[in-house]
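Just one protein chain is left out here, and the rest sit where they should.
Showing chain A:
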Amino acid sequence: MRDHLVFYLNGQRHTAGASEATLTLSEYLRDGHGSAGRLCGTKIACAEGDCGACTVLVGKPVPGEDRLVYETLDACIAFVFQMDRRHVVTVEGVGGKPETTPATRLTPPQQAMVICHGSQCGYCTPGFVMALHGLAEAASQDVPPKGYSEDELRLGLSGNLCRCTGYEQILEAGRSLAAQTVGPLDQRYDAAAICADFAQLGETSVRLGGSNAPPNGAPNGSIKVLTKGPAHDAAATSGGIFLPATLDELLTHRAAYPSARLVSGATDLGVQRNHRKITIHDVILTTRVPELDRLEVQDGVLHVGAAVSWSRLEAFTRELLPAYHAILTRFGSPQVRNAGSLVGNLANASPIADSIPFHYVACSTLELASVRGVRSVPIADFYQGYKQLDLAPDEVITNLATPLPTQDVALRLYKISKRRDMDISTVTMAFWIERKKDRIDSVRLAAGGVGPTVVRLPRAEAALRDGEFTLEAMRAAGRLAREEITPLTDVRGAAAYRLQLVENLFAKCWHELAGTAAVRA
């Protein structure tokens, strides 16, 4: 068990204790913690992971190799405790070494942004530079480097907002780079030395702060007592910042500190913290537990462990589940998808979560583990009300098991939002339709953004079941669906708009499946 964090920042080794661990990464950088001095190139414009001005690259060692894989991350909503055994590279750290002349210090993305007039006020620019580097890093994973397409370029930069340029010049900068190789960061920094240092630290748990020693063994059947949160003196039971390295340690710690926050990507936690809705002192990080790193298809069932990030799932489902993959590419931003996870999203229980309607119609099952054992819960039973879950205080979601649709299943997933990318949905819907010839054999429908939880639409399902698959039938089902939901009016849309969307999506779905849509989805 280690009692401090170890990470690298622009090639320099940093160690941090409990007080610095709960800072956001951007605070750590901008306030000049450690030996780095103030690194103010990482800008804060929204503090909620929605503009990308704070984008940094975070390198993770590849097991058994002398290299790191870098991904973009929003530093404003990431915490320092997530950086253990990572290499953080900021805009100050991508360029040439300080001894080089200013002219040669610019990297190709930086140079391209200068030449293409990619900056105006400059505030978002470091974030774009880092996102371009992120694209280059991803492209450099292929041998030979494959570059990126126009679509990949646009999606790769969709996590960064700019108010001045109108983006065209930034795209031009990005395109000018597609053909050439941007030197990967592993050439800029001594990856072997960093990896060796991390390897030497080993796969041990880390615990920072906390007011008493970790408990020995499982609590003796005292779950009920433990659930009485208020009976516990928060200070006396603080588990501090805990980064377990095994599932056993995770569950044991969870049982002892049921009020601790389980954190995977912190993409929602960071926002709440910046809005000063919560304070962070009692945390369990789930992303370093190998048992939770499961991402595979077994006997036609997709298993996604709690430590699997959205971007890994996105890549994994590209051919496996194209409709799901397409929704995932519009989930948050690339930076958010690199941090956040499906299981975190499930636990967060937002009724407008983009992924959940699919898992409703696929009849996914959550696997929950605690020191008492393991159990499975169908997803529709897991959600009992607005942010009310069938989850005991000592339980942890370890995995989501999803039966994959067979060839007979037509799967259509919809996300309607005010803006196409980097927006929270107004309405989400999933259609799972099995047809035999022109008749509907079975049908499952789910909608999000229309009530306190994602809901199935049983009346619409019943109306369609065993009927002919016609536009009229779908329209009629759409009208029924309206009556099954009770959406709210909020900043993302009026209740009437949501009702109309749900109704209309039935017809839209029909046209897409019938091949009569004028524009390919």
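Miscellaneous remarks
The criterion applied here is as follows: a residue touches a chain if its C-beta (ideal position, glycine included) is under 8 Å from a C-beta of that chain, and two chains touch if they have at least 3 such contacts; residues count from 1.
The definition used in the following text is that contacts and distances are computed from a predicted model.
Within the choices "Peptide/nickel transport system permease protein", "Xanthine dehydrogenase molybdenum-binding subunit", "3-isopropylmalate dehydratase small subunit" or "ABC transporter", the name that UniProt assigns to the complex's undisplayed chain is "Xanthine dehydrogenase molybdenum-binding subunit". For the options A:Thr165, A:Ser238, A:Ser264 or A:Ser311, the residue in contact with the chain missing from this view is A:Thr165.
Summary of contacts with the chain left out: across A:Ala18, A:Val129 or A:Val308, the touching residue is A:Val129. Listed by residue number, the positions of chain A touching the unshown chain are 30, 38-48, 50-51, 53, 90-92, 95, 102, 105-106, 109-111, 113-115, 117-126, 129, 154-155, 157-158, 160-171, 271, 275-276, 414, 416, 418-424, 426, 490-494, 496-497, 500-501, 504-505, 507-508, 511, 516-519.
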